Each structure stands twice: as structure tokens, then as C-alpha cells.
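Below is the structure I would like to discuss, written out as C-alpha cells.
A single protein chain has been omitted; all remaining protein chains appear in their positions.
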Amino acid sequence: MKFILDAEQRLFGETLDKILTEADTPSVIRGWAAGVHEPGLALWRSLAETGVLALAVPESAGGAGPLPVELVTAFHELGRHAVPGPYAETVAVATLLDRLGDELERGSEWLEGIAEGRVVASLALPTLPALPAPAQASAPYALDADAADLVLLVDGDALRAAAAGEVRASLDPARRLPSVVAGDVLAAGPSVAAAARVACDMGVLATAAQLVGVGRRLLEVSVDYAKARQQFGRPIGEFQAVKHHLADALVGLEYARPLVHGAAVSYGSPDFGRDVSAAKVAASEAAYAAAKIALQVHGAIGYTDEYDPSLWIRKARALHSAWGSPAAHRARVISSLAGA
Amino acid sequence: MKFILDAEQRLFGETLDKILTEADTPSVIRGWAAGVHEPGLALWRSLAETGVLALAVPESAGGAGPLPVELVTAFHELGRHAVPGPYAETVAVATLLDRLGDELERGSEWLEGIAEGRVVASLALPTLPALPAPAQASAPYALDADAADLVLLVDGDALRAAAAGEVRASLDPARRLPSVVAGDVLAAGPSVAAAARVACDMGVLATAAQLVGVGRRLLEVSVDYAKARQQFGRPIGEFQAVKHHLADALVGLEYARPLVHGAAVSYGSPDFGRDVSAAKVAASEAAYAAAKIALQVHGAIGYTDEYDPSLWIRKARALHSAWGSPAAHRARVISSLAGA
Amino acid sequence: MDLDLSSVEPFRAEVREWLRTHVPAAPLPSLEIEEGFAAHRAWERELYGARLSVVSWPEEYGGRAATPLEWLVFEEEYYAAGAPGRVSQNGINLLAPTLFQHGTPEQLARVLPSMASGEVIWAQAWSEPGAGSDLASLRATATRVDGGWLLNGQKTWSSRAAFADWGFGPFRSDPEAQRHRGLTYLMFPLDAEGITRRPIGRIDGKPAFAELFFDDVFVPDRDVIGEPGAGWKVAMSTTGNERGLTLRSPGRFLAAADRLLDLWRERADPGDTALRDRVADAWIKARAYQLKGYETVSRTDDIGAESSINKIFWSELDVALHETALDLLGPDGELEGDWLEGYVFSLAGPIYAGTNEIQRNVIAERVLGLPRAGR
Partner (left out) sequence: MDLDLSSVEPFRAEVREWLRTHVPAAPLPSLEIEEGFAAHRAWERELYGARLSVVSWPEEYGGRAATPLEWLVFEEEYYAAGAPGRVSQNGINLLAPTLFQHGTPEQLARVLPSMASGEVIWAQAWSEPGAGSDLASLRATATRVDGGWLLNGQKTWSSRAAFADWGFGPFRSDPEAQRHRGLTYLMFPLDAEGITRRPIGRIDGKPAFAELFFDDVFVPDRDVIGEPGAGWKVAMSTTGNERGLTLRSPGRFLAAADRLLDLWRERADPGDTALRDRVADAWIKARAYQLKGYETVSRTDDIGAESSINKIFWSELDVALHETALDLLGPDGELEGDWLEGYVFSLAGPIYAGTNEIQRNVIAERVLGLPRAGR
């Protein structure tokens, strides 16, 4: 078992980092937030060329997956660069379609489209099927469904086609949250419920990886800022209070990362769900803590819409509760352990 | 209404501070911990001479009370000096006896004895009657009952005489925790239950005041230590990390104090119980936070039995859960607010 | 001092009744956008009409000479009634106390009534790109000319300045003087010739601040507050106020805690003790802040650096309270709405008016007496 990335996986991450650095994601985000989707969709297609969208699609449908370790490597970079778009949702949809297999008439067609980057998918999960009962509360929205080619809705044990309704604004301007209008039932029964549970876990895992990347970037920019910004005649990074804030952010992130990696490694084992939830708890808390520290270290400028780090600060808070809050995932961890 | 102490109340506090400073309480505590009660009982009698033990006893029984503001003033000093002995328990017993009045044959005799410092009392409350149901859990011990002249047990709606059983050791060496052997029923019925609720609130209030005093002393000694102790060629109090720890301790204590005072002021109003619980939450948290900060600022020496501040550090933790944990009192605050 | 709470009951009742009949049924639009700014200005005028906009001021300027206790009571009632945020607060809480201490009679008579009525809304112009918490490093200049001063340079993070009428702040009038010396405190109309303002969106995009660029802006002598060159002392008298109770009155948090309790009743599983404990803590802390307020107005001595204790307490309480609300809202917590607006507002608390790190230094050095670090 590999508890660190191998050379090829590291190279994959570095390649994505390079593409995303060149893509100038802040301007893509600001466009996406205003409903100008094309630059974001172009980036989607570039990422598809590197294979990002094929990671949750099985080889039988033209994909390369499931490759959970590569998936969290990619999502870490998506988070570091705050890439807008329904990436985690598309991964969940791919997992769902894969699990349902021939039950869905157009399943393999969609899967191929996802792998090739032609089909942007989104998903509404009014309850999170992987979580125990009182923690399942979720949102009746499908992220960026107004930019998606395929929108699905899991409604109890029925899978339905869906369409984007009215868009609600999120604290994170890159997260557009349309409600969904339910359409035809595409499949129903226990197989849908079972597939939705795994799909949900994959969405959670992708989001946890993304959160660690978001937090990591916030730490990077805060360290840079603390070295450069002068107050009282010296860089603020000389002050112990600033040092200790930033050290705390690092400690949180350094321990969230192995939980995310470990969850990816346990894909397919009975512990996968428990480990995914543990990863989401730690990643949410670490990224949100990093965001608050980034805000405190930057001061007023971090509180400013036009200054790029605020894009990451807002995303950390929004993803903190997306795909299940830390409390919801703690409930899942405990119920898994108690049931074991 | 007075939200600060008047001149006379301040003088009372200063007098107690003087007496207790002269009494060298650390040596009294170490004796008490070893079962050598006499120096502690002598101090009890000195404090009775200043009127401390008369504050919860009504004038009709030779006391001066109830005077809740003076009571919290006194308990603040008892905490600052970590005075050993069942003071809060005796206040609760006095309140209980006062409320039950003629229902108890020897009630007024005991009350007189308490006011004069002749009767040291203790009390076992296997449940805390002032708290809502799931938060009532308490301990079947009567603090320092082995040094007490009068030991009572509230057993449902019966009040019983009791005797000290086997002594259990606490983290706080000054807290000796005998189990109780139940004796005769002295009174029973709804009047006992009602009296026990008020008595419990008075015990909680006294403990909250004591906790603020414990925390205050820990802050004082930590500030002194930080000014004197040199590391890396300068006083550790110059380091921002130490400064910020100590500032945080002060903030917590500065806001616990008005809650304690405010609860004393609301004695007799319908909000008394709610306010007492709010005070206990804040005092427990602030004192325990001050204890952990004191330990961190002192380093190894604060972790040492023979160094006096550790007596306060241990007391802060023990009183954190005594007379109801913060969680139990939060439940009470919410149930009072929801019921209002 | 003994506070006679019962003696203020008639005042409380009057305020409560007026608010009951006047507070808009639907919340006004956010005061950080143009439409909301105008609506809040109109509301200030309505308050002024009832002599409720500046209750603690002398009657001649539109107040009621209310005692500090009456002011606390006013604030409790005001926020309990769900009344609108105060678009005039920078003027009322930051400039007016400075003027009462350092202003001329002419300045008081000219500035205060139009501030009280909402006719003139004020923006604080202190920070500069290179000087956030470190005010002594200000660089925007005031140059002596005949009959007044010419302002040059840049200010930033000027709250309300996107839509406000006038601004105030310290400028360096003696370029030779170092740090705390040679600053002059001035007032200026934001539409003066030579001022360019650029609105800045806060973290939710609303233009809550502006950058101000000064290019030979003439300010007459009558708009200097206090002695020229004594701007640091004048500024510090504002700072003391800003960090005390006035910037965030206890009533504000009591009302927010009550709304949080309502949200908890509506939304939470009553058995969810994790959320229950956080709701309880918010209420307990709001209550502590209320009692601390009563204590403060009972004292006759100067609270001095203790105001830093208040600033840390309310700002951290405010963040925690709103985080609890977002967590209660669960997946809806990220959606635009009143709680999110309150959360965004709360996030500024630990940063502005002196970061909480600076406040902790002040507490450690000036309240606890710890040694200042060598440079």
C-alpha cells in the first residue's frame, strides 16, 4: 500500500498545477460567477485532456478509473487553484452511472462523454445517502446545473433526470446553486440507493481533497504576504502571533492530507465510507481554520472582493458545509465505529 | 441595582484577602490534604468571625443573610487563596435549613452554629435538583464530610442525616471526597425538593465565585512569573505568545465576573437559576482556561506538586465539573430560556 | 454608582412603543449598497424626528442628554425591535466623541445637527495602503497654504465612503516629524475638488469601503479638529471610544442571541447538544457583555486600555454566534440572506479598529503590565 504519492502521481499533480497556474483561474472564477461560463468550460476541456475527468469513469466506458488516489491528487490541485465548476458532482455522477451499468439506457454514452470532457454533469442530493439518518440533511440544489449538460436528481431510491431552476447565490461567488426541476425517472429501486451511497462518498472524498488544496493555497499566500507586508517597521511574519497562527494552519492541513490519502487508499474496503467521512471532517476544519487565519494575517485586504485570496477564503467556508457538515460526518464516523 | 461593589463590600473583600494572605493557605491546604484538619478549621473560625459563614444564614437565626453579593465577594477571595474546606456545601446547607424552617427540629440550632462557625456542614447531592433531568448527574460524595459536624443527604424528596464513609482522593488534594452512609429521614416531601433546588443554586453560585477567584490568582502568579523568568536572554513576558495567552486568560475572567455578580444581584428573581447556571459555565471555562495557560507559562515548575500554583491549577479542574459541569449548566440555561 | 434600572423604565417604554410603530416591517436593503444607503439615511431622519438618533447628545444638537444607562437601554430596545443598522454610526461613534473633546463651538454647531439628522453621513478615512494597524506610519500629507491645507496622497478601507458625504482622518502635516508627531486631524467633503473615490467591494462584493485619492484638496482651517500637529492625540481619543462599548453596544448581541435561539428552536434537533451548547454560549456571552456594560457605566474611573478587552470579547462573540447560525442552517448556510450578511459583517470585527493581535498586546502591556518587547 502506498501512503505517499509515487513519481508518476506526483508528476500528474505538477502537470495540473502548471496548467492551472497558466489558466489564471481568478479571472475564470470571476467570469463564472457572472454567468460567463465559456472560459471555465474551456478549462474543463483542457483538464479532461490530461485525464482528470476520466478518473472516476471505468475503462470499459472509455475512462481510466476508478483511480481514487489520482482523483484526490487532481482535486487537491483543483482546490489549490479554486477552479470553478461541478467537478465533484461530475465525479459523483460518473460513479453513479458506473454502478448502475446497464440499468440506464444512456449510461455508457454519458460516461464516455464525461471521460472525454464533453459532458459536464451535476447532481442534486436532497439527502446525503451515505450518512446516517439525522445527519443526511443536504441541499436541494445542483451546483452549476445551469452550465451542465446532464443534471440528475436522486429522489429516495429513484434516479431522475432534472433541469436547472432558479439560481441562488452562495457566499462563494464561483458556486452557483440552481434549484432543480425533477424530470423523468431513469431508474429506481435498491440498486439506485446503493449506487447513490458510493457516489455520495466519492463526491465527499473529492470535496475533502479540494478543501485541503484550498487551505494549502491560503497558507501559501498568507506566508508570502507575511514575509512582504511591513508593519511597525518590520515584516509581520516576524511577529510571534503571526508565526503561531500560520504554524497552526500548517498543523491542521498536514494531518488532514493523510486522512484524505488514506481514504482514497481504502476505496473498495468496508472502511471506505468511515475514512471518507473522517477525511471530510478534518479537511473542512483545517481549510476553514486556514481561511480564518489567512483573513487575520491579511487584514482588511483579505476581506476584499477584488483581492484574489478572498476567493479561496469564501470557498473554504462554502465547502465546509457542502457535501455534509463536519458534524454530519462525525456522526457517520461514530456510527461506523459503533456498528463495527 | 448595583453592578459594581460598593465601598463597604470592597473593604470586606480586602479584609478577607489580608486575613487569608497572612494565613499562608498553601500550608493549610497541604495539611488538610493529609487529613490534618485543625489549621483549616482554625481558619474556618477566623473567617466566621468576619461574618463569612453568616452570609447565607437569616438574621432570625443569628446570621446576616441572605446577602448574595457579599457571598460571592467572599467566595472570590476563598478561591483566590484556595482555602480548603466545605464552604460552598455549608452555604448550601444553610440555605436548605433556612428554607425548611420549622420543619426541622434542630434547624435553627444548626443555623446558629453555622453562622458562628461552630458547625462545619457538608452535603451529598446524588442528583443536582436545580438542573433539568439529563444534566442532573452528580456525585454521591459529601466534600470533606470527615471534617464536618453536620452531614446531610438529599435523597429524592427526603432529607436525611448522613455520616462520612470511605474517602476518595481527588485531583485537587484539598478536596477529600467521602462517600456517605445514609441515616434517619429528617424531613420529606415537596418542601424538601423545593428547598434543595434553591440550596443547590446557592452552592453553584458560591462555586462559580470561587472559580473566578481561582482563575484570577492563577493569572496573577503567571504574570509575575512571566515578568521574572528569563529564557533566551529576556523575560518570557516579552514574547508575544506568552502575552497573548495571558491576555486571553484575562478576557475570559473579566467576563465571567459580571455574570457571577449579576447572578447574585438577581437572587430572588425568577431569573436567578438561569443566571447562576450562566455564571457557572463562564466561571468554569475561564478558570480552567487560566489554569491551562498558567501551566503553559510556568512550564515544568507548574506541573510540580510542591510548587504552590499547582494547588490552584488542580482546583480549577476539579471545580470545573463540581456542582454541575459546564455542559449541565448550558442545558439549564437553554431550558430556562426555552421555557420563558 | 448605583444603577436605578426602574427609573429608566418610562424611557424604555417610550422607545419600545415608538419602535413598535415605526420599525419597517420588511428589512431595508443592505446599507452597503446604494439603494440601501439611501433607505437607511431616510430612517436616520425618522429617528431624528423622534429625537432618538443620538440620545446621549446634549439637547441642542438633537439629543436628549441621556445617561449612559439610558443609552444602554435604548440600544437594547433598538436591536430587540429589529430596527435597521445605523448608517450614521461612523460619525456618531467615531467623529462626534472627538468633536466633543477637541472641536470648537462653531464645529459642534455646524457638524452635529446634520450628522444627527442623517443629512450628512460621515466616513472614517484613517488607513492607508502601507499603514493598517500601524497608524504612526501614515504618509498622506496636509500642506500648509494660505487659510488652510492642501491634502495629497491616498487613504483606503474607508468604511461607508462609497456613498457618504464627508470624511475625517489624520494627515501628515510635518513631513520632517517621525511617526506619532506632526499629524493633523481634518474633515473634508468627499465631493471636494481633487478627491477621487474608488469603491471597494468587501468579501461579499458589496461596496462597503472606498479608496480615496487626494490631489491638492483644499481644506480650510475651520475644518481642522484640535491643534495642527496634534492629530495623534486627537485620533487616540477616537480610538478609546471605538474600542469601548459604543462601537458595539450590548443590545446588538442580546438581540442577535435571541434570534439565534429562535433559529435553534425552528431548525435544530433539540437533542443536538453540540449545537445547543454553542447557542447557550452565545446567549451567555451576550448576557455577560450586557452585564459588563452595566458595570462599565456604573464606574466613574476611566476604563483606559480595558476597552481592548471589550473589543476582543465582542468581536469573537460575534463571529462565533454567526458561525453557529450558519451551522444551524446547514447546507443553506452558504446562501445569501440575513445570517450570511451578519456573518460577513462579523468577520471584519477581529481585524478593524486595531486587530485583535494588537489588542492582546495592549492588554498584556498596559493592563497586565508585561514588558514591551525590544525592537
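All chains are identified by letter, namely A, B and C, in their written order; residue positions are counted from 1 within each chain.
Assume a contact is a pair of C-beta atoms (placed from the backbone, for glycine too) under 8 Å apart; a residue touches a chain by one contact, two chains touch by 3 or more.
Remember, predicted model here, so these are calculated numbers, not experimental data.
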| item | value |
| --- | --- |
| Identified contact with the non-displayed chain, of A:Val83, A:Leu171, A:Leu246 or A:Ala322 | A:Leu246 |
| Residue of A:Leu16, A:Ala54, A:Ala162 or A:Leu259 touching the missing chain in the full complex | A:Leu259 |
| Interface with the undisplayed chain - residues on chain B | 134, 137-139, 141, 168-173, 175, 177, 230-233, 239, 241-242, 295-296, 299-300, 302-306, 310, 313-314, 317-318, 321-322, 325, 327 |
| Residues in chain A touching the chain absent from view | 1-4, 6, 219, 223, 226-227, 234-235, 237-240, 242-244, 246-248, 250-251, 254-256, 258-259, 261-262, 275, 278, 281-282, 327, 330-331, 333-334, 337-338 |
| Touching residues (missing chain, whole complex) on chain C | 271-277, 374-375 |
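Just so it is clear, only the chains that are shown with their structure count from here on.
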| item | value |
| --- | --- |
| Distance between chain centroids, defined by C-alpha means - chain A, chain B (Å) | 51 |
| Interchain centroid distance [CA atoms averaged], chain A/chain C, Å | 38 |
| Where chain A touches two or more other chains at once, by residue number | 239, 241 |
| Touching two or more other chains - residue numbers and ranges from chain C | 357, 360 |
